[in-house]
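All protein chains of the complex are present and in place, except for one that has been dropped.
Going in written order, the chains are labelled A, B, C and D, and every chain counts its residues from 1.
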Amino acid sequence: STGGTTAASKRACVILPDTQSSPRYEASDRPALNDALTAAGFEADIQNAQGDTAKYATIADQQLSKGCGVMILDDLQGAAVTVATKAKAQGIPSIAYDRPFAGADYYVSFDNEAVGGIEGTCIVDGLKAAGVDAKTASVVYVGGDPADGNAKMFHDGAVAVMSAAGIKPAFETPGTWDGAKAGTAFEQAYTTLGGKVDAVWVANDTNAASVITILDKNGKTIPVSGQDASVAGLQNVLLGKQTCTVYKPAKVEAAAASDLAIQILNGATPSVSKKLADGTPFVAVTPIKIVASSVIDVVTAGDAKASELCTAAVAAACTMYKVK
Amino acid sequence: MSNTSLATGHEGTLRDQATAYFQRIRSGEMGALPAVSALILLAILFSALSPFFLTKLNFANLFVQSAELAVLACALVFVLLLGEIDLAAGVTAGVGMALFVVLNQKMGIDPLLSVIAALAFGSLTGWIIGFFVAKIRVPSFVVTLGFFLGFQGLQLIMLGDGGIYRVDIPAIQAIMNSNMPEWAGWGMLAIMVVGSFLIALWDRSRRTRTGLATRPISMLFIRLAFMAVLGGIAVAILNENRSVSIKAIAGVPIVIPIVLVIVFIGTFVLDRTLFGRYLYAVGGNPEAGRRAGIDVAKIRIAAFMICSTLAVVSGLLHASRIGSVESTAGRTIVLNGVAAAVVGGVSLFGGRGRMMNAIVGALVISIIDNGLGLIGLPAGINFLVTGGVLVGAATIDALSRKRSGGSILRT
Amino acid sequence: MSNTSLATGHEGTLRDQATAYFQRIRSGEMGALPAVSALILLAILFSALSPFFLTKLNFANLFVQSAELAVLACALVFVLLLGEIDLAAGVTAGVGMALFVVLNQKMGIDPLLSVIAALAFGSLTGWIIGFFVAKIRVPSFVVTLGFFLGFQGLQLIMLGDGGIYRVDIPAIQAIMNSNMPEWAGWGMLAIMVVGSFLIALWDRSRRTRTGLATRPISMLFIRLAFMAVLGGIAVAILNENRSVSIKAIAGVPIVIPIVLVIVFIGTFVLDRTLFGRYLYAVGGNPEAGRRAGIDVAKIRIAAFMICSTLAVVSGLLHASRIGSVESTAGRTIVLNGVAAAVVGGVSLFGGRGRMMNAIVGALVISIIDNGLGLIGLPAGINFLVTGGVLVGAATIDALSRKRSGGSILRT
Amino acid sequence: MDTPLIELVGVKKSFGPVDVLKGIDFKAYAGKVTALVGDNGAGKSTLIKGLSGVQPFDEGTVRFDGHDVHIVNPKQASNLGIEVVYQDLALCENLDIVQNMFLGREEVAMGTLDEAAMEFAATKALQSLSVRTVKSVRQKVSSLSGGQRQTVAIGRTVLRNAKLVILDEPTAALGVAQTEQVLNLVRRLADNGIGVIIISHNLADVFQVADFISVLYLGGMVASLATADTNYNDVVGYITGTKSLEGAAS
Partner (left out) sequence: MDTPLIELVGVKKSFGPVDVLKGIDFKAYAGKVTALVGDNGAGKSTLIKGLSGVQPFDEGTVRFDGHDVHIVNPKQASNLGIEVVYQDLALCENLDIVQNMFLGREEVAMGTLDEAAMEFAATKALQSLSVRTVKSVRQKVSSLSGGQRQTVAIGRTVLRNAKLVILDEPTAALGVAQTEQVLNLVRRLADNGIGVIIISHNLADVFQVADFISVLYLGGMVASLATADTNYNDVVGYITGTKSLEGAAS
């Protein structure tokens, strides 16, 4: 049932991957996609696989049995590939959202290596500002869960920038998206290095928050990176405990994806100029580096509330950086 | 006063048998019945909530979606019967599949050989776990938690960071994604009905030869008719075109006979072999089993081997459905597998449970995702509702067991 | 032939007592001893592998890192003693903390009140779980699996939009990140030694008043001396500056007396109150407990309430150590909590276990992450080694219990 | 005679398809020993478990001290002053002898368990039962011999202030001397005005201590007699069904 006026063809089916690796999917992507699609008069069936590939497949079955005009798939461990194939067999195009996978008709994403790149730059600049020579600096790497494909891209992007500046990892913890595990791992790295740590590349804000607590306890303030522009991340940036976070405005990414989806649902074939190596049309969205002075940008964009950021401990910093 | 001497329950007319059956039900020998009622209630609930629930397509979907969990739950029954647990069953399946793709995809080994290697790996894993549990007497919760962690590492090492491998072998893809021709569905049903008939005749002949009473033969016919009608309806529905797009989809999904064969063999082993008998005995009272001369350690090890091997089979179904093997495969499914078995009526304390319990329980757990998938709730609410429905289903189950079960106290 | 009539184990000289003690150990009443040996072996292993393992800083780290797990394991002891399980304990802590953040950070309610509300939420949760388990008789595995899922949803709903929240309350941050002044450490030790002395005296006076034999008083002094020396060494080490940076860090971490108080109260409740006695009785033989007139359901519900409430306390330690609360907190820790209790010597089948078992078990599990963290392996290998070490530790534990335990068969 | 301490009228109990008690009348008096005898599986233990609330009756009336009571759990029986030694003992193997003997009736002083008082009383109680081979009252019950366990279970009744003591085959596992002590105990309890119901297959013992004998046969009460008015052979006849009192029973 391609095109036409059937109910199915007015539905956009969206599958988000999990709730563990990042709060963004439920907190940002879902409302943004939902708003954009429904505003255009389409029905949005958005579901989250909750980190389970079997559930991912089940959700796809269920969405397809109700009918979809287009699928927006945020991949989980490759589960999207079979879903896209099934969809294609029914004449339904699919858009790879945020994470690439084979067989998608379109790909919309932040460039995840670029996200890592921003984090890397953050560390390099931070060291420079602290007057530490990058080549001799002792930098600990606290990466994300290696089972997550994105974690590898963040890592590769960050390492490319940092090694170009001459940084070699002094210690690399086993990757995880679990704050408590990251905290313990970093504390042990710190002990092993005898406290000689000049900067910590951390893949996201959750891990960064625990690393910062350990640094606080030991009376250290050094460059630390992160991403997601979460409440804690922005607060840490304001407090000067985290050098930067990477803001990936879901609204922008969602807008790009829903733009494609709406065109497809309207029976048009969207034209996209950029292509991936394998020829997949690619819409890139730019991640934004956030430092203390630009936290206000996130608030202005509506992705953080000043009232939540400016708790007692952060109030002074909020005033200083004009976060209201 | 009638001094009934040593009946066996095989005596009496059809009417007596029916009365006895309902009395047994009332007195708490419910088996999978409470879980079946939970299943029916959930089905009614979801039909009310979504017009798509009662479609032919969704009917087929439910079976395919639950197959992986059903096989895993069947696997777990073997260790649960002993009062043990295998937290590693899911990741064992995951490593089994990782091994499969490494052998087949990376090293170019024949798919069939690779599958056999994966199954062999499952058996070996079960043997090792069983060895720790049975010989060294480490609690299975701890051993299998260790394997649960360790195997996550193995998966990462075998498939690489963020590693995902496509499984492109048509035979494997077909299991969960293709259907049998129409005639094969009917053939399958015929084999089941005729097979049941022959087995029942064989049992009867053994009894009559010994001079023991047998149940009225009409009972057997009623049972077979019941099976034929229910099965016939299911096959007929599945044989119609259920596609919502141009490409026709019809026929009994290939996975259904596979699961049925597993259930049949499993039930046969549990009910009719020495091993099965000893499994129940050791699960009920290990010391009594030991004193009766049963090699308790051997039974335990064998149970873990069957569990891990069947877990790899469920991994195969996973790979077939997802179309790929990922480095996190199997981490979350095992708790659902245990829950399926328990909701279906298998005791966590050993000694009570059958294959059918696992199957019905798996359908209960799977129908939750199936139904909620048609409704499409945000993750937070979805989690909340899933948890709530699980507790609700278990409550129906517990309440129906309890009403009558009050009397089944340990004397 | 000496017809010893009805001894109690309190009779005899110091020498007799010592002999009896070692014979008890040999005959399998090992308590936490096997776990202690596993702990010592792991410590030796890691000292050999990393020169940083035996540093003052790491010594303090180990205690702080294990506190959250230790309190969770203590919480779980209460339900494990009944032969039940609480898979939701971790996420109960998570939701408790989410509630705390919402009340305190988002709604500006006083931190103390918010903590109290979180604890009250824990008790309520425990009550509901206990109700399902004790009154409706749903297996705790299934109820708490339902809560495990449902509460993940609650966490997302409560904290999803901001993802992760800093906990900026100095009092809470201090628990895991600050230390007591030197004198307070010594004071704590003094209170422990003097307190133990007074309690022992009180017990003796009760016995002598009734005319019962007491152990030689010299035994008490030996025990106290032991405690004072070991404790003294620990306090002395912790009171030295262990910092590797400019800021001095010295003193007993504040969390240590908190955990000790929990252990003390827990032990007191288990050993010296009616509730504790009934907990063991119901765990050992629920039917015997019921026949003795114990309100079994009440005991079960109370155990789940204590478990969930203490779980929220462990959540508080989590928030303090991580400095933040995230919407996924507590999902993975619960299996470790159960493993800690079991490795420490708590039986999964109910009726056997003490607070000290949980503490020692938590140290065993925590030392694995602590030691491996110093070595810095890639995730895959780290998982593999963690799993292996866990099985290894449990094996040491099982072997030392087994050698002697062979005779402890059910008669 | 005065009001029975306990009186059952028409009590019934079935387990699913099996009718175990088919409308039983039964009485026992304060200060008297009433023996309940019957073949294996006659329903003796089931009768006792109904009376003590362990497995409540399905139908019928129970009167205690002349008042209708409705006993649906053991706690209620215990509150009425009914103390039972069950055939299957129901001890907690993970607890020690003292803890088992005081289970549900612990001595508490200042909010905490008074272990010393309990240890003292338990020791005394066991000594009164001729216990010689138990090494320590702090031994776990799991390490006791069959007879020692039996003694521990019986010992519980010595410690209580019960109005009605029910003993289901108390001497089955006991040695010669211990059996003698238990029969003494039974007599002593009755002499102190307590009602005692004793179940036993040992008719010699029954004739030695019982004032009344009630015989169950296949779930029906076939005879209730004063010991003085009957003899060994008659009772065996009732038990094995070769004799019946009123020609009436089921």
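What we mean here is this: contacts are C-beta pairs under 8 Å (C-beta built on N, C-alpha and C of every residue); 3 or more make two chains touch, one makes a residue touch a chain.
Predicted model, so just to flag it, every value in this text is computed and none were measured.
Here one chain is not drawn; of D:Lys12, D:Arg105, D:His201 or D:Lys243, the residue touching it is D:His201. Across D:Asp25, D:Asp39, D:Glu107 or D:Asp211, the single residue that touches the chain missing here is D:Asp39.
The chain omitted from view is touched by exactly one of D:Thr34, D:Asn100 or D:Thr151, namely D:Thr151. Residue D:Gln178 is the one among D:Gln178, D:Ser214 or D:Thr227 that touches the chain not shown.
Against the chain not displayed here, subunit D makes contact via residues 15, 18, 38-42, 45-46, 87-88, 131-135, 143-148, 150-151, 169, 172-179, 201-203, 218, 236, 239-240. Counting the whole complex, the residues of subunit B in touch with the unshown chain are 3-9, 203, 206-207, 209-212, 272-274, 277, 280-281, 283-285, 287-295, 351-352, 408, 410-411.
Just so we're on the same page, only the chains that are shown with their structure count from here on.
Chain geometry summary: the mean Cα position of subunit A and that of subunit C are 37 Å apart.
Averaged C-alpha coordinates give centres for subunit A and subunit D that are 72 Å from one another. Taking each chain's centre as the average of its CA atoms, subunit A and subunit B sit 39 Å apart.
Looking at subunit C, residues 152, 156, 160, 287, 379-380, 382-383, 410 sit in touch with two or more other chains. Chain contacts: subunit D has residues 54 touching two or more partner chains.
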